[in-house]
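Here's a slice of the assembly, chains where they normally sit.
Chain lettering (A, B and C) follows the sequence in which the chains are written, and residue indices restart at 1 in each chain.
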């Protein structure tokens, strides 16, 4: 269906990842940047009927009263991560896009996040059902105004405090009934998931928040013939872990300990500085090693806010392993990447592949997208090379 | 054929890699060490009929008048790379094994290597044919004395000055006739290859030297129904390159430059300190990136002798790549491994898999072993994960 | 007073630092090792009348029922930090020395440390005064039996939970009266300090524990004409901080953040793994930067137990600074040192310099020894180069 028109609806649309995604999409539309960093632009995916830059329209939800242009300038001048000339050329487009971004929900988003929101939103009182319906309204209008065939909702909002997914009933029917009560334990990310899935749109959770990672919402996705996937975009240290750990396994090295320290200083770092929110993230970064090795080396993962770093996340990893005859050896790596620039192209890739999956009639979880996630749902595969092969295999199976 | 008796014949049998291989095999025989670092011991290879430790016998060629025990002590006390208690327990076995190691050949081995040899060998004058026949005698005696069903010859001798493989005729018949002349350009490593293949034994070239990497010797292997593979064991920096580069490719990052500096201080380092010998190695370390990326980033690879390092090879790699919107990012790694301990288990693995291949009737090159080599012959595959899958696929196809 | 006989009395005499100190002293006595790492052996200190190896006798206190030889073997085989041949040659001497080590005190040593002690000691009930008197008896016997002119007490026992020094009265007279009560808040390290100072012997606190770092104990030192110094030996990351930070200051770079992560796995690491004990250490590692810069960059220091590291402490530091025109730049360092081997020579140096100070009639704190400490008492100087010059200036002023 060449020429199909696709919306990308970003939750957290004025955050670092979203702003960079938007700058990038605008630049791609105008031919101002190359396709570096975009997985969906690799030659092995050429035959796929992926959404063209010109057929993509952007909208979203956020909770802060800021302008996209100011947020883009922060990436240029505070973080020195985006070339200023690019933002200069996109000034007007960025300013216009502010109109496409609407007030989201703070339902169970936690204290830290609520502090960031503008006053009116902080004051708003809604049941989950009311919130979901209001949010759905925004997307429906957006889809209509822009004659969209499909809208992929991608959650790139702040990491929420952790919630135990086991608390919730297993079927959509049971869960649905809780939405009208005000002591429903679902966090905002799940409400956004419901918003998307009820509309029959794909939902992608790029964050470690709960989102749709519970049976009841998978049930909803399937009954509405749509798909979803998550969670937590794999952009830096974990990408390297899932690339390097299989090598250690295949060489039969015995990894004794794997220590990783991450420092960065953007708004995400400030949110994760809150112990409640950090917990959600640390779990997500640490679970894959045991799965790959079949045993559990001692691990330590920290993620700390260091203001001066801005969007630059630096990870130092120290891998202590035994070689032949038990001799201890060490590999260390240092990763210095601009976090939002690592994430943004994957958001675009996920939106395109998610859109394609929906058009292909795929429903429920989409494990063929696991290479994009730290903790991929619906699969136990954590080896990056094999995850990538799953994506290739799926796309090969699609006639264009 | 459980219980098949296998010889491992090491060329360079008193070098660091060989000594460690021997210490390791003796320790495995006596149950003094775990199987860490041995690929052939991974559970996915359990069903294969690989040679048991107790059915393996060791012999070899070298050119120096030193004892295995002294060389083992160097690994313990100079390099601090092997636990002294282990060598203590293997003292007598190591001493006995000296008798299994015979004078090799210095034919076209180059000035640097010749300097290391004992005087009598330096003085020896032979045509290549005479040399090959003398060397074959050693193995034949060894096989007979130990009732061996097969002998795998593994070249772990010093890296020779580089030779252009294009100089040689394409068929064994043509090449064979050159062996009787004294201006034959074949280096020692190739004579060892001929020695093995003429006897119908597999030949594995763990070094970057020429060995059997020419058509005429593949011809010989096939006509003698035996197999061979090379070259240059993949133990450190290149292992990481072949693991990490595919990740950069799969994420569509644009690698602008990849710089690698290697320092170490063992005898191999001293040999490679000679520009002629180093050339052979540097080529071998640098060719895979373009193959993986499909374009050629700027690369720089050095390998330098630093005495104090002993057997510890430290590599620092600096990978400069563009992410989304052209933003430059950096990954660096530091690898600190004991070189001979990284190599030795692979020598054992290669001998076991080579032995199996021969028993399976495989002839010619064995690209399913490419994961063990920096510059695998007979395949263009340089992605470590895929190379490993080739090995798994081959072994899966074998009924035990 | 050439030929003066000196005792070194180690608190924590069977710990990693003490064991290494003892192995080192025995090796120096027998000429089995060079003087690498010993500051007191630098040529600029040649003219000083420092205690000769042969005139040094070792004794100490500990709380665990283990043998010095076993602890030394741990350094050889678990940590791979000491050459096994050395311990082999000192076997008998180490075994004899066990007899010189007596039961210390657990008074206010905290839960974590008490767990390590042998049962009899755990059960022992004493007032601080009784404990001090018992401990003094051990040293008095030791001094007499070995005809010692002086005994330097060095605290290398486990780091205690932190205690607020402000709690205690300012004069020895007032403090002394608290010793007979059983709710006295002084920790064990301070009792050891009192033990030394009451005997007129110098006390050196190599740990971050309280020790003699309160006015009342300085008062005691002065009235007994003896000296003391502390605290927390400067052996790794902090040594580098106090060396590098002055360079950043002298170049007028603006350090925005300084992050330091430390991992190690010996018994000290296990003690510091307890949050109460860790607090004492972290404070000690972090205070010098503001003093050197005159402003406070954002800092982060962690120190974590990773079992596989044994005695090897690895520190990764990331220094983010502004250069000219505000351009952000980065320096990172990685320090890989064997902790006890870094500490032991300094223990010997401090004992020798402390002994000399006492013989020179110096009383109270000895800030000329500040280069050996993370948090030197009695001085605000934290620049390592200047601290070292203080030591040189003091020794130059001494006629030999």
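Just so we're on the same page, a residue touches a chain if its C-beta (ideal position, glycine included) is under 8 Å from a C-beta of that chain, and two chains touch if they have at least 3 such contacts.
From a predicted model like this one, the values you see are computed outputs, not experimental measurements.
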item: With 3 copies placed, total copies in this complex; value: 4
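In the analysis below, only the chains that are shown with their structure count from here on.
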item: Fitted rotation between subunit A and its twin subunit B in degrees, CA, nearest 5; value: 180
item: Interchain centroid distance [CA atoms averaged], subunit A/subunit B, Å; value: 45
item: Touching two or more other chains - residues of subunit A; value: 330, 332, 334, 336
item: Sites on subunit C touched by subunit B in the complex; value: 77, 80, 83-85, 334
item: Complex contacts: residues of subunit C adjacent to subunit A; value: 80, 256-257, 259, 261, 263, 298, 300, 302, 304, 306-309, 314, 316, 318, 320, 328, 330, 332, 334, 336
item: Residues of subunit B touching subunit A in the complex; value: 20, 23-24, 27, 33-39, 41-42, 81-83, 86, 239-240, 243-244, 246-247, 250-254, 322-327, 329-338, 341-342, 344-345, 371, 383-386, 388
